[in-house]
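Each remark here refers to the structure printed beneath this line.
Note that this complex is displayed minus one protein chain, with the remaining chains in position.
Up next, chain A:
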């Protein structure tokens, strides 16, 4: 076994930003949202990721502004801590340990924190002690109620923290902190019209005694007079046709915002009955809405991992898009041009995501149809995509009607347009096959591009780009070049060799090798019987090998020169992924509830690297991402990571990768450098001064090092003063000038010393 200690599995970017409601800072400049173990700070103007608040060791589950200081934010996490941050500078101020439970959600109001804990799902109020220490243990706790829904939007503070309203199923509870008393109101499960009355969300009016509740059938109820047990009233409004996901009052309480699966933001005028405004087609169903404290900005977070910033005039002014990986149907791919990770994202789109910068680049609309946000509607989804080797062609397959009998699908070919720097639709093939396309690959030669599709109609087809001989226009559309089949068996996989001189198509248990030039079947390989699951050719020096995995837990390697089985081993491989830049092949195997990784060369039966227990779920999607600059590690176990990095997606849709120790060291050092650079902004002024300072340093090192110290500090003090004093308190520039010039003068002591030394 090879030593594995210096390679570890890390969760890389692209975590959810839509888990909790985002919050807008009171000056409307920042949006804060939770993202995995971090709290990310974005700018509302530029949509740029500014920095993140790092410190929690597990999923952050809630954030809220400190009511006492609007520049501070509380965050809570599954690791059982509540932390207080200065979010502008990203400094951790205070840590509170909530001892007993894992905190799931916090709702903050006037120094009082209420947390729910998962095992019994209780609502607990925790008094945060006021102390100057950095780490405090919060011990003062009191349970409020255990009658609470697991959905955090079913709990809300009302009227500056006087009461808390929470609901579960058909019961609404209001708990008054001062009286320590709970009022509860319940609804009938259904009425005559078949309404579903279960609560889905709650919002409390900021100034008025009014609670708005959303229901499963799309109704919104406004509760009043709930201080009395019997004489409470409610009014009902209905627009949503499905469950209301979230409700939010504007800070002044003039409007109520609601959102649901329809992806329409609805603004109800408070107290004006049915008057409302709509903002449709925001993309993805709305999960949370939040409003800034001045009411100028709204934020909606959507199911497609997106945060939309909306002005109060109902205009979208910013979109913060995360990596969408809820239902990945395509393989993970790398765009050869931008080196971005490509997978299906928004419904009907392909997303391009830069892994290096952890940033969403753009969405490519594949389906080009209006998406209807409605539960249970079967719509077109991108299920397959493939790039050719240069990145100038993209093939996609979209599919609809998996559940019903009539399957519809389109094969589309997209050409890269140099001018617009994006893909443009070239050919749509409506009935490429009579049944679902299972596998698709481009030929790997640079001169001619050819696409091969294999489908369940027991055929594979080769598609070529070429002008029709009869039409003399130079349209380069794609058309079918060859149709191949083998004994009416269903193909399972297809793959081109590295020089695309051979095409391997597996038909159930048989692998057929074809020559793409003449379309002649050269040979068939079928040694240990078993349905072929994955198929790939070796690269570079191992290009004479063909690897295949079967459902009978075999990994086989054939030598194509002798057409014989070179070796085979018994592993249950769930994913076989060749590295396009080296001979290495990565195989993920799933055995006894954990996944192991083997990296090997087809020519050697001994693996280069093994990592047991990578994760506990099956891995079906993996990709090698080329590095920007190759590492030069000589260690045998990490050598395979020199040129490229292996990313993989687990069944829980976690995107993981392997990182080496050297890489982490480098990252650490680079982050330190960044900190130093940050202390002074890089302005032309700075560059000028910096140069001067460097010269000074050089001079100083030549002369007495001791005598320089005060001089340097003096200079830096003046500069610091100049740069860090707010502009409105600075004296007139004429005054500053002399001070500034003075700071450059060589101090008396140094001058005096110099002649002395010269004399001696």
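The rule we apply is simple: contacts are C-beta pairs under 8 Å (C-beta built on N, C-alpha and C of every residue); 3 or more make two chains touch, one makes a residue touch a chain; residues count from 1.
Quick note on the criterion: contacts and distances are computed from a predicted model.
Colleague: One chain of this complex is missing from the view, so tell me which of "Signal peptidase complex catalytic subunit SEC11", "U3 small nucleolar RNA-associated protein 15 homolog", "glutathione transferase" or "Exosome complex component RRP46" is its UniProt name.
Modeller: "U3 small nucleolar RNA-associated protein 15 homolog"
Colleague: Check each of A:184, A:338, A:379 or A:527 against the chain that is not shown and name the one that touches it.
Modeller: A:379
Colleague: Using the document's definition of touch, tell me which of A:89, A:231, A:370 or A:447 contacts the absent chain.
Modeller: A:370
Colleague: Specify the residue from the set A:8, A:45, A:150 or A:281 that touches the hidden chain.
Modeller: Spelled out, the listed residue whose C-beta touches the missing chain is A:281.
Colleague: May I ask which residue of A:544, A:594 or A:618 touches the chain that does not appear here?
Modeller: That would be A:544, which touches the missing chain.
Colleague: At which residues does chain A meet the chain that is not included here?
Modeller: On the chain A side, contact with the omitted chain comes from 279-283, 316, 368-370, 372, 374, 377-380, 400, 406, 428, 430, 468, 470-472, 501, 515, 520-523, 543-544, 560-561, 563.
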